[in-house]
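One structure is given here, and the rest of the page talks about it.
Here the complex is missing a single protein chain, while all its other protein chains stay put.
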Amino acid sequence: MRKLRGVISNSILAVALIVSVPLVASAQPSRLILDFPDLSGKASETVDVALDGSMLRLAAGFLSSKDADEVRIRELVRDLKGIYVKNYSFDKEGQYDPADVQRVRAQLTGTWQKIVNVKSRNRAGTSEDVEIYLQNVNGRIEGMTIIASEPKELTLVNIVGPIDLQKLSALEGQFGIPEGLSGDAPRKDGSQ
Amino acid sequence: MAAVMESVIAFGPDQSLDSPVWICGDFAAVVERHERMVFSIAMNMLGRPSEAEDLSQEVFLQLYRHLAEIESDSHLLHWLRRVTTNRCIDHMRRNRITSVSFDSIPEPPSSDRAPDPLLPDTLRTLMATLPPAQRALLVLRYQEELGPGEIASVMGVPLSTVKSNLHRALNSLRKKVNVSSRRVV
Partner (left out) sequence: MDLEQELKQALRRVDPPEGFVERVLVRIENESSATVSQNSFGPFPRLVPRWVATGLLAASIGAVALGLGTYRINRLAGERAEGIRARQELLLAVRIASQKTNLARTAVQKTSFELR
């Protein structure tokens, strides 16, 4: 009888765990805290894009329906709830603390999974590390985070909502934005 | 009015027609999206840029006052074509912009086979000799590429009238082109 009771209580525990997993999963935030006030002060250039759902819809309304790339972008962001990007460029190496990056990684637990970690080196010998995380909630991609770190540059991207990674990477350099981050970038160094 | 604008006008500047999703935008974006069509209708009917611009502005002013009546994107397009065409016809009748001297028509080249770079100008000038309603028909047919049924709906006239007037306008224009060619040869 005691054995039976133990089986039952174990089963209840198992059921409770199974039931609680989706609850925990859905509670995991897709939007991360990407706030580094110290870095903005040290960076020679800062790009800060914060588009929530309503701003995304507004922006999508101003995309061209004649330009094939902008049509693809509109399609890509249709169901997104937010896009947040921070890009810091520094004059010298070692101006950002790896602990800052670690603060972002610390948020990527639970339903977040690291799918890629690339350490590359370009011809000039500069290293660039790219980590890509996807948030998988009940088999659905609900978010993406990119951490790209170079000695003089740190980029953090947080996309909230279902995103197609393949379509996103296929867009690179395709939609008429000048190379480099000048021009359209909402810079905070007053150089705009 | 401001509240009306917020609820009715919800286009981006460049969305495809009849898009089921009306995304937040503003009246300026609506003007920007349709300015080319409205101005071109006015320009092709009146022939004078300053008058065409003035009339086009009035069309958009009228649209601003009647925003609450606009039900959809295709309705907006139809409304703009109708109002612009009617205003142009009224304007021409009031100002009697009907007669153009043949001396002012550019001379076409003598060879029939060679492409004629002046022909578009010649046609526009010859069109100015047609009655206002026939001019409107040609603009809706060849600028906006509307079918006779759509033209009838925009101009508020029977389909048979559109067909017969279109036929008449083309014949008239063809004769004028031939006459102007013979004068040069």
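Going by the order they are written in, the chains are A and B; count residues from 1 in each one.
The rule we apply is simple: a residue touches a chain if its C-beta (ideal position, glycine included) is under 8 Å from a C-beta of that chain, and two chains touch if they have at least 3 such contacts.
In this text the structure is predicted, and so the values were computed from the model without any measurement.
Asker: List the neighbours, among the chains on screen, of the chain that has been left out.
Answerer: Touched by the chain not displayed, across the whole complex: A, B.
Asker: Check each of B:Leu61, B:Leu159 or B:Val179 against the chain that is not shown and name the one that touches it.
Answerer: Missing-chain contact among the listed residues: B:Leu61.
Asker: Of the residues listed, B:Ile70, B:Leu138 or B:Met155, which one is in contact with the missing chain?
Answerer: B:Leu138
Asker: Suppose we count only contacts with the excluded chain; which residues of chain A make the list?
Answerer: Contacting residues on chain A, toward the hidden partner: 47, 49, 51, 55-56, 58-63, 70, 73, 76-77, 83-85, 87, 116, 118, 120, 128, 130, 132, 144, 146, 148, 155, 157, 159, 165, 168-173, 175, 177, 181, 184-186.
Asker: Touching the hidden chain in the full complex, which residues of chain B are there? Just list them.
Answerer: Chain B touches the missing chain through residues 1-2, 12, 24-29, 31-32, 35-37, 39-40, 43-44, 49, 52-53, 56-57, 60-61, 64, 112, 119-121, 123-124, 127, 138-139, 141-143, 145, 170, 173-174, 177.
Following the convention adopted for this analysis, only the chains that are shown with their structure count from here on.
Asker: Averaging only over C-alpha atoms, locate the centres of chain A and chain B and give their separation in whole Å.
Answerer: Centre separation, chain A to chain B: 49 Å.
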